[in-house]
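Structure provided below as structure tokens; questions to follow.
Here the complex is missing a single protein chain, while all its other protein chains stay put.
Chain naming follows the written order as A, B and C, and within any one chain the residues start at number 1.
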Amino acid sequence: MRFPIEVRYNDYDTKGHINNAVYLTYFEIARARAWLEAMRGDPDFPFVVAEAQIKYVSEGMIGEPIDIEIGTTEVRNKAWVWTYIIRCQRDNRVVAEGSTVQVMFDYASRRTIPIPDDVRGALALV
Amino acid sequence: MRFPIEVRYNDYDTKGHINNAVYLTYFEIARARAWLEAMRGDPDFPFVVAEAQIKYVSEGMIGEPIDIEIGTTEVRNKAWVWTYIIRCQRDNRVVAEGSTVQVMFDYASRRTIPIPDDVRGALALV
Amino acid sequence: MRFPIEVRYNDYDTKGHINNAVYLTYFEIARARAWLEAMRGDPDFPFVVAEAQIKYVSEGMIGEPIDIEIGTTEVRNKAWVWTYIIRCQRDNRVVAEGSTVQVMFDYASRRTIPIPDDVRGALALV
Partner (left out) sequence: MRFPIEVRYNDYDTKGHINNAVYLTYFEIARARAWLEAMRGDPDFPFVVAEAQIKYVSEGMIGEPIDIEIGTTEVRNKAWVWTYIIRCQRDNRVVAEGSTVQVMFDYASRRTIPIPDDVRGALALV
């Protein structure tokens, strides 16, 4: 799945760059979009993020329109990996890329749980 | 260096957790503090962040006071690694840990540059 | 001008509401859009915000798609007023409404300046 990110003026820092922490928010926007579109899931996510990593490949500058791509790259028993690439729409260059590990979580019992079958099926579509 | 983080109400998400992206902001607060205290540096950082990674070890919940520790764990020619541990002040448990790679950057010429000697000396103090 | 806002998961607070401060960011998104579309202006705004006020009319809840409307409601010599209404797309109810006062600013001389004619003309289109 690939779609544009609505960059906000206050995502930029004093240098006119997208702030490094904001990219994790872009990853979260992609997760929300994937979750809602492929899985028609609850916007209040039933999983937790266990790990995140990111490489800042080129400068994301003020005024540049950007896209994000999200894909499922690994599915385990309770956890899965989503991988992200953020590109400038103008020249398609990579601005940042990274991944996050999600763990299925039951907020009622506050425990991790195996990935349900419907989620497992939907993950293949992302 | 270890010091408390002033957690903000809007750092919390719908689950009452500190949002996953906000931890990178806490890393940035630690960088700013290290930069200003050990190096008496310009608050407008003369470096860029090239990589970040984080593990979310336990849930950081609303109302819990937290500390962050930052240490220099590697120094190269142009780049260095800072490592972070975020702990709950009450039980000292680890909430999150991670690292970032910084590259010295000359914003005038927009190029990476070798770490100056005074910065190299100061990095040893963090 | 009226358009949808891309709400982010971390705009929500512990109650599942859009956080009160985030609405000013939505106002800023509307300003950016107006500035770029009606005025084809620099994304690095040449004005400062002098005042803001907002009424939180109904609860903006997680999962609700929202729109923002922006209109120019007053133009003075150096300053103008933009007024905003945020509505839920589902039932068109008002979630929040407010206004901001902008003052034209020359960042080179760091002084307020009269509104240039081209900006004045474009303000009439918002």
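Convention: contacts are C-beta pairs under 8 Å (C-beta built on N, C-alpha and C of every residue); 3 or more make two chains touch, one makes a residue touch a chain.
Please read all numbers here as calculations on a predicted model, not as lab measurements.
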Contacting the left-out chain: of A:T14, A:N92 or A:S109, that is A:T14
Among C:R2, C:K55, C:R76 or C:R93, contact with the omitted chain is made only by C:K55
Interface with the unshown chain - residue positions in chain B:
5-6, 8-10, 16, 25, 28-29, 31-32, 43-45, 62-63
May I ask you to list the residues on chain A that touch the chain which is not drawn?
9-10, 12-16, 19, 21-22, 62
In the full complex, which residues of chain C touch the absent chain?
14-15, 19-22, 24-25, 27-28, 44, 48-56, 59, 100, 107
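Please note the rule applied: only the chains that are shown with their structure count from here on.
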Report the chain closest to the protein's overall CA mean, measuring from each chain's own CA mean.
A
Find the geometric centre of each of chain B and chain C from their Cα atoms only, then give the gap between the two centres in Å, rounded to an integer.
33
In angstrom, rounded to a whole number, how far apart do the mean CA points of chain A and chain B lie?
22
In chain C, what residues contact two or more other chains?
9-10, 16, 62
